[in-house]
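Removed from the display is one protein chain of the complex; every other protein chain stays in position.
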Amino acid sequence: MSLITILVLAAALIGIGLYGALSQQSFVMLMMGLELMLNGTMLAAVGFWAYTAAGVPEGQLLTIIVMAVMAIEMAMGFALVVAVYRGKQADVTEALEGFRH
Amino acid sequence: MDLMLSVIAVLATLSVGAYAVAVIDRICGVAMGGEATGGAGVHDRRNPFLAPLSRAAALWLAPPHVTEAPDAAGWRLAPVLYLTLAGMGLAVVPWSETFVPVDLATGIVLWGALEPLATVLIFLHGWSPNSHLPLLGGYRYVAVGLSYILVSMFVLIAVALPAESLQVSAVVESQQELWNVVRQPLGLPLFLIVGLGISFWGPLDFADSNDLAGGTSAESSGRALLVWQFARIAMLVSFSAIAASAFLGGWMGPLLPGPIWLVIKMVFILVLLLVLGRLLPRLSPERFMTLAWTVLLPLAFVDLVWAGLEALS
Partner (left out) sequence: MTAVDLAFLLNAAIAVYSGWRVFRTDSMVRASFLLLISFLAVGAIMLLLGAVYLGVAIFFMMAVEMMIMALFMVMFMMNPAGLNPMNMVHQERISAAAGVLAFVALGAVAVFGEFPSRPKPEGLDVVARLGHELLGDSMLVFESAGVTLLATMIGVVVMSSRRGRYGDANEGSVPPGLEPGGEPAGQPPDDDDEEHGCH
């Protein structure tokens, strides 16, 4: 368990999350991809805190802020999903026409 | 060696404690004029010491029930994982000044984390059989359970304030002069409500209630049901351990060794919980949610402010 292995694991989680966020049609699954990416980011932050930052508390603070960001993103994301469904009865990204080029 | 002792201590406590809870519950039921557990009827004259064992044996031999297209992995895993949560909760409780199975520096936060994880497992147990009544039981529990997660966290933070640490052993040692039940009088009643909730017992039995014909256990039978009931009771036992440690001074006491005092206090909390389980009626979920958000949560805030003021002075 060294810095390199932790960062590779974090990179793997970010890669899988990116694949999921870009490939899923459904809004909820897309958000799960974003959650995975933030998961990888948090792990990388804690890895850096433990190995390169001599345990300064700002490392943990960054992770706590990212957790708060995850909570906010999920809450807003679900509210938007509900609002979009009510307005357009759309639960997949393919059903929305607004930004289509 | 230490690891072996810890594992044996936790497993033995859960097993013996579960048996003790079943016995005490039957005795309470008969003494208070209600029916014994298991729906055996009002005049249950069976020996209360043998009846839990015979019921466990009957469940062990009963055939498992199958439903159409269940989530088989989730259905079988949920009781086992719930039992694991009970074990995890018990593992952070100190038995004496030197013996703590897992002395986690954030044991108090772990106890706060066990309630949401239990919510996930109870929902999984209700979702997996692919049947209506278990699903309703699971959903009801999630809706109500979110209400007292916050209460549990605030009460535990209030207990951690005089200890100036999140370690359960430090919380126990901070009660040298005065127990937390006296220092923070609102804490223990609120925490008992949380305990009834995390093992969905008695008045807070929204998951397995009899108005849902058994709720999340409606389709369970046989060994899966046995493990689920055992896990519920085990959760009650480990909750009593943390309640005794956080509010009644844990292993501290004059003459007897530490573990004996902890067991005495655990039995006291268990009897209290079981009597409350028989005494209080189960409110409807809407009423309980109103009660939780408008009464219990402000009381938890008051408890926290009280603890803060006391810590500052």
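Lettered A and B in written order, each chain numbered from 1.
Keep this in mind: a contact is a pair of C-beta atoms (placed from the backbone, for glycine too) under 8 Å apart; a residue touches a chain by one contact, two chains touch by 3 or more.
This structure is a prediction, so every number in the text was calculated from the model and none was measured.
All shown chains touched by the missing chain in the whole complex, by label: A, B.
Within the set B:95, B:127, B:148 or B:288, the residue that contacts the chain not displayed is B:127. Residues of chain B that touch the chain left out of the display are 69, 71, 74, 104-106, 109-110, 112-113, 116-117, 119-120, 123-124, 127, 130, 139, 142, 146, 149, 165-166. Contact residues of chain A toward the unshown chain are 1, 3-29, 31-33, 35-36, 39, 42-43, 46-55, 57-58, 60-61, 63-65, 67-68, 70-72, 74-76, 78-83, 85-95.
Keep this in mind: only the chains that are shown with their structure count from here on.
Rounded to a whole number, the gap between the C-alpha centres of chain A and chain B is 34 angstrom.
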